[in-house]
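Here you go, one structure.
The other protein chains are all here in position, but one chain of the complex has been omitted.
By written order: A, B and C. Residues from 1 in each chain.
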Amino acid sequence: MTLTPSAAPAPKSFGSDNHAGTHPAVLRALGEANRGDATAYGDDPWTARATAQLAEEFGASGVFFVFNGTAANVLGISLMLRPYEAVVCAEGAHLNVDECGAAERIVGCKLLTAATPDGKLTPQLVTDRLGGRGDEHRVQPRAVAITQVTEVGTCYTLEELRRLGEFCRANELLLYMDGARLANAAAFLGCSLADLAASIDVLSFGGTKNGAMGAEALIVMNPSLAATAVFQRKQQMQLASKMRYLAAQFSALLEDRLWLRNAEHANAMARRLADGVTGVPGVQLHQPVESNGVFAALDPELIETLQREWTFGVWDDREHVVRWMTAFDTTEDDVDAFVSGIRAAAGAITA
Amino acid sequence: MTLTPSAAPAPKSFGSDNHAGTHPAVLRALGEANRGDATAYGDDPWTARATAQLAEEFGASGVFFVFNGTAANVLGISLMLRPYEAVVCAEGAHLNVDECGAAERIVGCKLLTAATPDGKLTPQLVTDRLGGRGDEHRVQPRAVAITQVTEVGTCYTLEELRRLGEFCRANELLLYMDGARLANAAAFLGCSLADLAASIDVLSFGGTKNGAMGAEALIVMNPSLAATAVFQRKQQMQLASKMRYLAAQFSALLEDRLWLRNAEHANAMARRLADGVTGVPGVQLHQPVESNGVFAALDPELIETLQREWTFGVWDDREHVVRWMTAFDTTEDDVDAFVSGIRAAAGAITA
Amino acid sequence: MTLTPSAAPAPKSFGSDNHAGTHPAVLRALGEANRGDATAYGDDPWTARATAQLAEEFGASGVFFVFNGTAANVLGISLMLRPYEAVVCAEGAHLNVDECGAAERIVGCKLLTAATPDGKLTPQLVTDRLGGRGDEHRVQPRAVAITQVTEVGTCYTLEELRRLGEFCRANELLLYMDGARLANAAAFLGCSLADLAASIDVLSFGGTKNGAMGAEALIVMNPSLAATAVFQRKQQMQLASKMRYLAAQFSALLEDRLWLRNAEHANAMARRLADGVTGVPGVQLHQPVESNGVFAALDPELIETLQREWTFGVWDDREHVVRWMTAFDTTEDDVDAFVSGIRAAAGAITA
Partner (left out) sequence: MTLTPSAAPAPKSFGSDNHAGTHPAVLRALGEANRGDATAYGDDPWTARATAQLAEEFGASGVFFVFNGTAANVLGISLMLRPYEAVVCAEGAHLNVDECGAAERIVGCKLLTAATPDGKLTPQLVTDRLGGRGDEHRVQPRAVAITQVTEVGTCYTLEELRRLGEFCRANELLLYMDGARLANAAAFLGCSLADLAASIDVLSFGGTKNGAMGAEALIVMNPSLAATAVFQRKQQMQLASKMRYLAAQFSALLEDRLWLRNAEHANAMARRLADGVTGVPGVQLHQPVESNGVFAALDPELIETLQREWTFGVWDDREHVVRWMTAFDTTEDDVDAFVSGIRAAAGAITA
């Protein structure tokens, strides 16, 4: 699927929040950062500022900008593990499914997966993967990796995070959180980024899906884990030479809580979409809508019809579950047009 | 060193070509690419266009955008090697010295280094590192990695490249070229990018030091080496989700050969600087000036004096060699002011 | 559990076939190989002889001795994969569970596991893990790894192997077979080693569990996969300097088909044990007995009672499944004594 920029405007994509472009304020910030020289590799005032802002926002020990979400995840678990140690994560975790084996190659570790329909790990699910501790034949579970918002659009509550953190500390496990859509979780839960990070050792804070051009931050909460980060970031090919341009994106998102407004808006659009299709024949919500994604089981014929005109992905081929994502730039009109399209197509099929 | 953006303008940095900002045309192109949706991960018209442009410019089999120069180098040699195979490179190669062991960790291979005062490898220098072929106890040399422009500012001539390529083919070696400053080589040699790549299997083409915000291209010339690139790029955490913003930078640089004009200008500024300091007491050119860098041996006292006011690095502590880099945005006035400063400081010392 | 060598003889262990010692003929062969000098690293007549014998026995392209089963598995899949490629294997595969993440660290690859109660993979189970081929975000399945005899004592029939091989070839997958107990499979199926290897690309042939002191052979059937083996073996720290002592063990096992007699005997002892406990209350065979292992679900109280006197392991804590292994040196009296012990303990519990 390619949308030619010169063509008549295609309908808004519901395929991914990274189909969206860059928020104008971020683009503006890039222009403003384009003033003369700046020392390379982060020794510049933009990086200093964004780092300080994020450290304060999260109450963090260390902040490290990287290029994409896969890198944030891999670098994050690199800070925690030796190769014979393992990460417990959800079977559907981005880390496990969508990173082309980066963790295995770069960290050399095994991922111990747990099936979980709502994308969330629980102390019980983690416990089930802790077998073999102390046995030299077995990888040694050392970290738990969760995703907030999960890959299926659900959110851990603060209480769930707290319990998981407590469980980890009680079991000598470190807790990593993939926050590619952390802003959307904060918006849904109505809490601060610090609240979300309170029980976490290391997490990522995603800029890209929130309106950045391409920038992620690795946030180290546990002070004992920050020491190796700058070296591992470089070794993992994530050190930007003109780093001011990563940092400036974050400062733009933090200015007047743009990150939160973007996330609130995207969440509201998903809510509007979910409400709009509720009761439509052949459409069944598959997950609670707790962020900017709507997961729905569709009549297969409906999928086929809709994909002729609209851009979105099939999440689960067997159960005919589709994923509809909204972004900071999805408008009410975009949603309403899509809802109309869905209703019309559903009507045509059932007719 | 940090240059506060709000302060009275600091003198132009001669510390690195990545202290410079982004060329206005590149910034403009980013704004123009910010039109509505685009499919993520490179399935978009900007990526298609820049890929086609670069493929034509080089006569390449494959073009793959990555985030930085270290990544281009590591991904490039990943296409060529199994872990027990080795890369012959210059002792001072960026790959060897400045990438925090990325090749060893990510590719798992050994680098076999050769000392070379002018930064260039020759068939003889490579031959000296080919010992042990066929011996299972020894790593097996499989690739040669060169840098064009070299780390000390010199350029391989087309004839030197041709001979090295011939040598490699005759010896079952693949030839990789780190082209972080390839534009400057083309400008110096007065040749095309295709000319530079003619004997090469895989190379990088650097955008960042040429005026991009942050974008490098891996160019695969040897068609048998392209097949694994997309998977290895993802696994090596180099797949940009909003890839249009990497691609658009390259299209901007290719438009009306901006890349060449930027490089020619930077080279001319280095030439002007070198000419300006010729004959100054306490200043001795250390390498021929064949690109946008001036390497000079300085009286240690002069280094100390100059660094109080000017930004540049000491390349070699023992021989008191400094590196002065120019960029697309270095002006004649910048150079002349620096030359005056050098002359004044030199005069004060010798007085 | 430690059996002091000077104590009154402990009852025969049913804990593992590697609790057994070395077959006297193997020990004798080591003595015979201890004649004067031999060139190191395999350039010796013992290695030449054992290599030729195994190559003929299997119809193999390459034979490479290594130290243990984990190494054979890891080296084997190293011959087949690049790091972004993946291996489909059973969830309970030794490669996945019992090798402390060696494949992930050494090969850098992901294992895609399939749940299978009888330890066997089928074309259908493999098919279920082939999702995402061609998608750069996903690891690319490239090899299938099976175990013959499986970890739960079952054997693939020759027809099952043939079908799996056909399936792999039709789907561009390579087929690896962990043959740590391959001799027991040959004994059970009444077939040759070549029959077992006919559909396989690379396999291991285990000496250690068959009466060797410690020696495994990696057998490369697919001639296109042998070229990197000697280098990867060395790099993976598996090149024995006095290799004659690995080779001589294999020659001893091959002499008059000692390997087959050892396996037939161990299998018969398992059969005898299974027959002896059939119908005993609190004992339920859990897997068909197709090799030298008996897997049985036991009354938990019975497990506890028996383990006070006998050495064996619990395979599955939740289902109270135990694993009883026999070896080349397990005698009928050993089995009968164990059966009596089981019957007595079971009687005491049910009484």
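Quick note on the criterion: a residue touches a chain if its C-beta (ideal position, glycine included) is under 8 Å from a C-beta of that chain, and two chains touch if they have at least 3 such contacts.
Owing to the predicted nature of the structure, the values given are computational and were not obtained by experimental measurement.
The omitted chain makes contact with just one of the residues B:62, B:83, B:153 or B:179: B:83. Contact with the omitted chain, checked across B:98, B:118, B:160 or B:301, is made by B:98.
Contact with the chain that does not appear here is found for just one residue of C:234, C:261 or C:343, C:234. Residues of chain B that touch the chain left out of the display are 83-84, 86, 97-101, 104-105, 108-111, 136-139. For chain C, the residues touching the absent chain in the complete assembly are 1-5, 9-10, 12-13, 15-16, 18-22, 24, 27, 30-31, 33-40, 43-46, 48, 67-71, 74, 99-102, 105-106, 208-209, 213-214, 231, 234-242, 245, 311. Residue-level contact of chain A with the missing chain is found at 41, 82-84, 108, 136-137, 140, 228, 230-235, 239.
The criterion applied here is as follows: only the chains that are shown with their structure count from here on.
Note: centroid distance chain A to chain B, computed from Cα atoms, is 33 Å. One simple way to say how far apart two chains are is to compare their mean CA positions; for chain B and chain C this gives 51 Å. Across the assembly, chain B contributes residues 231, 234-235, 239 that each touch 2 or more other chains.
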